[in-house]
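Got a structure here, written out as structure tokens. Questions coming.
Missing here: one protein chain of the complex. Every other protein chain is in place.
Now for chain A:
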Amino acid sequence: MTISVLAIDDSRTIRELLRQCLEGAGFAVETAEDGVDGVDRFNGSSPDVVITDINMPNMDGFGVIESIRGGGRNRTVPILVLTTESAADLKTRARESGATGWIVKPFDDQSLISVLRRVTGA
């Protein structure tokens, strides 16, 4: 079964990098360019796993996680944060919002793929 990934990042470059990396590894990739777009797409296509940036216009990554997990919904969907931030308080906040994992950019293709496989159980 193809794992579908929703990648939310306001940087076109990062979106393309993710797309290339993940499609090459057999994932189906959908991208969104900000938090609002991301949550919209999440609701539309129910991806198997979400990768989101933190710093984004309109709605940031925390907002994305909270919108997806809000009210105890979508608890089984892994949400990975992919960001250049590495401050501990931000990580804690992300986890409290319901993030599954935290990956610091720049990402390494292989590690990202293995993390994705791990959290999706593929």
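Note that a residue touches a chain if its C-beta (ideal position, glycine included) is under 8 Å from a C-beta of that chain, and two chains touch if they have at least 3 such contacts; residues count from 1.
The rule is short, and it goes like this: contacts and distances are computed from a predicted model.
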**Study point:** Options "Cytochrome c domain-containing protein", "PepSY domain-containing protein", "Chemotaxis protein CheA" or "Heme exporter protein C": UniProt name of the undisplayed chain
**Key:** "Chemotaxis protein CheA"
Point to revise | Interface with the undisplayed chain - residues on chain A | key: 1-4, 6, 10-17, 19-20, 23, 28-34, 36-37, 40, 45-48, 53, 55-58, 69, 72-79, 83-87, 91, 95, 98-108, 110-112, 114-115, 117-122
